[in-house]
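Pasting in a structure now, in structure tokens, and then I'll have a few things to ask.
Yeah, one chain of the complex is gone here, protein chain that is, but the others are all in their spots.
For clarity, chains are labelled A, B and C in written order, and residue numbers in each chain start from 1.
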Amino acid sequence: MSIIKTISSLAVSAILTLTGSQLMASETIKIGSFLAITGGASFLGDPELKTLQMYVEEINAAGGHAGKQIELVHYDTGGRAKDAVKFAKRLIQKDKVDLIVGGSTSGTSLAVMPLVAESEIPFISLAGSVKIIYPVQKWTFKMPHTDAMAAAKIYGDMRKRGISKVALISGSGGFGKSGRTQSINLAKQFGITIVADESYGAKDTDMTAQLTKIRDTDAQAILNFGFGTGPAIVTKNVRQLGIDLPLYQSHGVASKKFIELAGEAAEGVRLPAAALLVADQLPDSDPQKAVLLAYKSKFEAAHGPVSTFGGHAYDGLFIALDAIERAGTTDKAKVRDEIENTKGFIGTAGVFNMSPQDHLGLGMDAFKMLEIKNGNWVIVE
Amino acid sequence: MRYLRGFFILTAIVVAMPFLFPDNYYVTVVAVAAGLNAILAVSLNLLMGYAGQISLGHAAFFGIGAYSSAILTTRFGWNPWLAIVAGMALTCSVAFLVARPILRLKGHYLAMATLGLGIIVNILLVQGERWTGGPDGLGDIPTLSIFGWIVDSDLRWYIVIGSVLLLVVVLAQNIINSRSGRALRALHGSEVAAEMMGINTTATKTAVFVLAALIASLAGSLFSHQQTFVSPESFSFFFSIELVTMVVLGGMASTYGAVLGAVILTFLPELLVVFEEFEVMIFGAILMLMMIFLPQGLLVGFNEQIRKWLLQRARASGGEQRRDIA
Amino acid sequence: MFDQILQFLLTGVTVGATYALVALGFAIIYNASDVVNFAQGEFVMIGAMSAIALSASNGLPLWLAIIISILITVGVGMALQRFAIAPARGASVVTTIIITIGASIFLRGIALLLWGKDIFALPHFSGETPIHIGEATLLPQNIWVMGGGALMVIGVHYFFNHTTQGKAVLACSCNRTAAHLVGINVSRMMLIAYGLSAMLGASAGILVAPITFTSYETGVMLGLKGFSAAILGGMGNPMGAVAGGLLLGLIESLAAGLISSGYKDAIGFVILLLVLFFRPSGLFGKASADRV
Partner (left out) sequence: MTLLEVEGLSKSFGGVTAIADLCFKVPEQQVYSVIGPNGAGKTTLFNMLSGIYTPNEGSIKFQNRELIGRLPHQVASLGVSRTFQNLQMFFNMSVLDNVKVGCHLRTRSRIWSAALRLPGIFREERQAEAWSREALEFCRLEEFIGQEASALPYGVLKRLEIARALAAKPSLLLMDEPAAGLNDTETVEMRQLIRRICASGVTVLLVEHNMGLVMDVSDRILVIDYGSRLAEGTPTEIQRNPKVIQAYLGGEVQYAV
């Protein structure tokens, strides 16, 4: 009988939620977010959520933003596009948020873009794919550098070292696939030949088979696009097989976790990443330095090693809040216009200068080429 | 028309909801997802609950339908309705081709084979980037229009999905209570006896497998046009397992059980989001407990509980003359 | 070319050894109770995660952490039998499958709460200097995986064929009532079977954790691969499960190396399906016939 009770109480609560009033005081800024808090991409969503929560709490404790309290409504998509669409609708229709900052993965971001356009609500995506902002869509903005920029940065570095033949290996997830496509598209422009094109599954535990094939090509460097355990295993396997080619990873591994997992094998690995990782190595004249150190120390005090992913949430949140302040209202159209007018915003990913043609607003200089030395990142340039 | 009694109740609920809760997120958005899941669960239940052929790969056919619609409308500019039909035709041939070898298998081997089929289809969706857009998926899928009535709002989608669900429920009930439906249940009960009653079990299994796949394909196309975006993880083996769970949770061999299971499994995560990181654990615990205490599924389980309760009351009041019932 | 193939084979065997241990766990539980335990992968995860938690954050020596984490997992396995499988006895096959799926989600949820979403690595047992066999290489940990796996397979084989307890477990699987009648404590045998299976899973998890890393979600994919391997070998035949695991590992590695790394999993499943079409009860499974 107790089951029946439990279930009926669940049913009652369901009905209550169904009928419950959704009126909210208008004196708050409602920010909605859907993130991959669990699932394979949780290493993106987790620091993003922590960052959002941390700053919203701080602002509210300090009396709110421009006199208004901020309310953060967030849902976990698990990285699934279907759930992203559902939760985006929930944010828009049920929670009636003023704008959305979220979408950890490109798949979930791309999936909600038609909905965002139709509902006319500003959406700041935290995902990497260039498809999100190219072609430009009126209501969608994006914080992280694109995978095309990462590939270009890597190729630039390769050319400097005289490398022209590259073996490509990538994860079969959205990030890896998209990175692979951009790398192939850009290769010609940089005079680079792709001599191998291998891939691995997100949960694969051994990539020696793929790397053995790569070893027997005439590649001068290996480039890996992927995130999660994959890149760490690739790095270890490369060393295990005794391949001493330069190994390039993508910005998907821009966290201390990667160095910890790959251990000694990570020595000498190069990757493009935002300056956040090397904040303390920046010259004091760098305009970003103060912002980066502030974010880094705040995050690390509360949650451990910082990654660039949480930084994107920081950028998104404050670009949104600045726009609201400039607009003097939470009116969606006006806020959108102000986001588009963002100029000289100093974020963790770089200095943002948006325009109607550019909903990202970052230049190539925002990316730093890093090399892992003695278990830490060093700027090479 | 006794076998359609449940259908009329279901119709009443589906029609009443938007009036009772106008413009409500749960009715227009979650209920549409629940409706699609229910269509899938009802079709899977024909195969699994009635014919006793477990399938852990049903999402594959859902995916084939969805991607057929997506690819044909976006890349070739086909009319959505034509794309739906083409998707069903493709699903039909795929299902027909694999049905014979796969349905020879029994029990866990059948489960494995269907699981493998589902995973293979999913890998093709991920790897076939040129057509499917890879893991990032495919967007800008046009919505449906019915004689000029454009299905462009959540409420309209509710009407479309609700109608299709009711239609599928009627189809399923009609089949179950017919010669073919009895043949299905018979081969579940005893394959050899069914054969001896003149039932061509191979053909019957194939027919129900194809039928279930067709319905799944239709659901997939609708999903595709409703979401206007598809990506492979919506058709992963996790979703196949979720569908099986819906069928078993509601009560195997009951169309309404399948609908109930789908509704519960769609709404449960919506309600559990408030528990944040506890959500996964609570969801697992609820699933486990429901199956331990109501192994026949919720619908059958509840009916039995209610019957027991009535019996107890009758006994308490009726006394002596009721003893024979027990 | 030969060196390449040698490397593919070595890789295949190491990966396959993990699959084999998980598959063996499936086979043992299936043999004892006719249940396909979809929470098998979770045993792997719990073993690895608790070993890491104990050794890293609680500072226990590695060997002690390993022993304790195996005991924890065995406890989880027995609890699963006692509180989730036993009460549902007599339920249909699919219902028990859903119960084990529920259990695996539940365990994953608990792991998420306890250890968070991070990915962890266990230190290699004996260094990371590659061992060279011709042009092919191998890590010392790979030898641990293969050796540990082989030892456990032999142990399980001995247990079922040469000990009274092991035979008693098998007797329960053949005929529960008869086993009960000859004085076998059936419910205890079930606990032993689940405990043993959990032990295998945990050991597999601990052995591979230095190479493959682990997180609260690791169990899902390994469970799936283990189930595939068990089916490939023939459900209910423990040695078949081991063979199935090794074979699946080899197929994947060779497919990745020789055909296409993107489609290697698909190739694995296609071969599995082909095997089933020709041998509907797996490679080493006994065909079952209904008596009428």
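Methods note: a contact is a pair of C-beta atoms (placed from the backbone, for glycine too) under 8 Å apart; a residue touches a chain by one contact, two chains touch by 3 or more.
Remember, predicted model here, so these are calculated numbers, not experimental data.
Student: Please pick, from B:181, B:220, B:250 or B:301, the residue that touches the omitted chain in the full complex.
Tutor: Going through B:181, B:220, B:250 or B:301 one by one, B:181 is the residue touching the chain not shown.
Student: Touching the absent chain in the whole complex: find that residue among B:56, B:207, B:264 or B:299.
Tutor: Here the residue in touch with the unshown chain is B:207.
Student: Which is it among B:59, B:105 or B:194 that touches the chain not included here?
Tutor: The one listed residue touching the chain not shown is B:194.
Student: Spell out the interface residues on chain B facing the chain that's missing from view.
Tutor: Looking at chain B, the ones touching the missing chain are residues 171, 174-175, 177-183, 185-186, 188-190, 192-201, 207-208, 211, 253.
Note that in this section only the chains that are shown with their structure count from here on.
Student: Is the number of contacting C-beta pairs greater for B-C or for A-C?
Tutor: B-C
Student: Going through chain C residue by residue, note those that touch at least 2 other chains and give them in order.
Tutor: Within chain C, residues 112, 262, 265 contact more than one other chain.
Student: Residues of chain B that touch two or more other chains: which are they?
Tutor: In chain B, 127, 277, 279-280, 289 touch at least two other chains.
Student: Mind listing the chain B positions that touch chain C in their complex?
Tutor: Touching chain C from chain B are residues 48, 54, 101-102, 104-109, 111-113, 115-117, 119-120, 123-124, 127, 191-192, 237, 241, 244-245, 248-249, 252, 277-289, 291-292, 295.
Student: Would you pull the chain C residues touching chain A in the complex into a rising list?
Tutor: Touching chain A: residues 4, 7-8, 10-12, 14-15, 18, 112, 117-119, 121, 128, 130, 136-137, 139, 208, 211-213, 215, 217-218, 220-221, 253-254, 256-257, 261-262, 264-265 of chain C.
Student: Touching chain B in the complex: which residues of chain C?
Tutor: 30, 36, 84, 87-88, 90-95, 97-99, 101-110, 112-113, 224, 227-228, 231, 235, 262-263, 265-266, 269-270, 272-273, 276-277, 280-282, 288, 290, 292
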